[in-house]
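Each remark here refers to the structure printed beneath this line.
Heads up, one of the protein chains got dropped from this complex, but the rest are sitting where they should.
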Amino acid sequence: MALLSTILILFSSALILHSGFSSHEFHQLLKSLPQDSHSYLGHQLPKDIQYEAIAGIITFTIAVFFSFKKLTYYPLQGPQKLITLNHYLHEIRMNKATNVDNLIGNDPYGEINHTPNFIDIHAKREETKRWLEQNDKKEI
Amino acid sequence: MALSVWSVWSLITAGSAGAVAELTLDPKLKYWVLLPISIVMVLTGILRQYIMDLIAPNTKGVPRVKLTESQWIYKAQALLANGSNLSAEAFQLRKEHLIEVLAGGKYLVKLNTDGQAPSPLSDPNLSENMFSMAKGNLANFIPQTIIMWWVNHFFAGFVLMKLPFPLTPRFKEMLQSGVMTADLDVRWVSSISWYFISVLGLNPVYNLLLSDTESIDINAAQQPPTMGGPGEPQPEAVMKGLANDLTIAENESCFDDIEQRVLEKYS
């Protein structure tokens, strides 16, 4: 999608530049005509240049919209495949915004929460001891 | 170049009527004026952005004792606001502890001996903010003045282009600054008008070009609000007031009559 977007932006820039140049040439020619002749007043920009400019504009906006990518993330469990969500923007309500973080167990404030001073060493030691005892029981 | 354009223009408009007269201007005029002014303004904008990043003040820290003081006040306010979610015993425990702490003034910051509010120049936090604002304003003001002088000096005295839209005659003296005529339509403008239009309209261009640098001052927005500054209610008074409010607060727990409500809802 991003590659298509870049190609379309280049193409639309080419269209706009070409139509701009054509329009410039047309107006140069128009100015060289005598001012009062009746052929001067009726002349509008030729249709194909108009359509080219409009097509360039529309292609540019479509290219801008194509540059949005759907959100993706890698799951920690399950098949190691890139999961593509169906939406382009992040939701802003907190319970939805932290959805992916909760799924993968990420703590965005982990640097603060896990600084050694904030961890309860005694609780962690007890937990480790209990886990070791359980594991020993399992092995036996 | 300006003289030749002037002579061509005066020849042509000698025979024209007032209203939108078609002037024939040297096309190279536009290339040599519009593009340089635009390029210079875009470059100065980018330069200004980088300079603002370099002279921006560091994140200002707050001493921990001040934070503790304000956090205790928030704790009391939160208890008053959300106490209905607690059971009666939990609320009572918290209420008594908080009253003891707040009334005793245990976590109040010791002020200086005079106890007055520090003046804006001496308090380092406030003066830092004021100076950063002054620096920001100056950094915006100086390039604008310089470019306006530059445009008026080098690109003055001729009509540059025709505006696509009409304006009222009031704008004539501002936009046709070098060319004082009585008849010329306001749509024919001199180069200073391109400067004015650019100043208004370059914001999208800056946004597209400088997408990586943050233009918002994030540091200032994330500073934790602290109690006690000149004119704000002092933390001591706030604590005493909160202690009083807590003593007279009655707790309506959400657990009162909960059995009755559940039965009514599901029967």
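The letters A and B name the chains in turn, as written, and every chain counts its residues from 1.
To be clear about the criterion, a residue touches a chain if its C-beta (ideal position, glycine included) is under 8 Å from a C-beta of that chain, and two chains touch if they have at least 3 such contacts.
Operating definition for what follows: contacts and distances are computed from a predicted model.
Among the names given as "DNA replication complex GINS protein PSF1", "ER membrane protein complex subunit 6", "Geranylgeranyl transferase type-2 subunit alpha" or "SKP1-like protein", UniProt records the absent chain under the name "ER membrane protein complex subunit 6". Partners of the chain left out, restricted to shown chains and counted across the full complex, are A, B.
Per the touch definition above, the residue from B:K30, B:R48, B:K75 or B:K135 contacting the chain not shown is B:K30. Note that of B:S38, B:N152, B:Q234 or B:N251, the residue touching the chain absent from this view is B:S38.
If you put the hidden chain back, the residue from B:L54, B:L200, B:I248 or B:L263 that touches it is B:L200. Summarising the interface, chain A meets the missing chain with residues 12, 16, 19-20, 23-24, 27, 45, 50, 53-54, 56-57, 60-61, 64-65, 68, 86-98.
Of the residues in chain B, those that touch the hidden partner chain are 30-31, 34, 38, 160-166, 194, 197-198, 200-205, 207-208, 211.
In the analysis below, only the chains that are shown with their structure count from here on.
Mean C-alpha positions place chain A and chain B at a centre distance of 27 Å.
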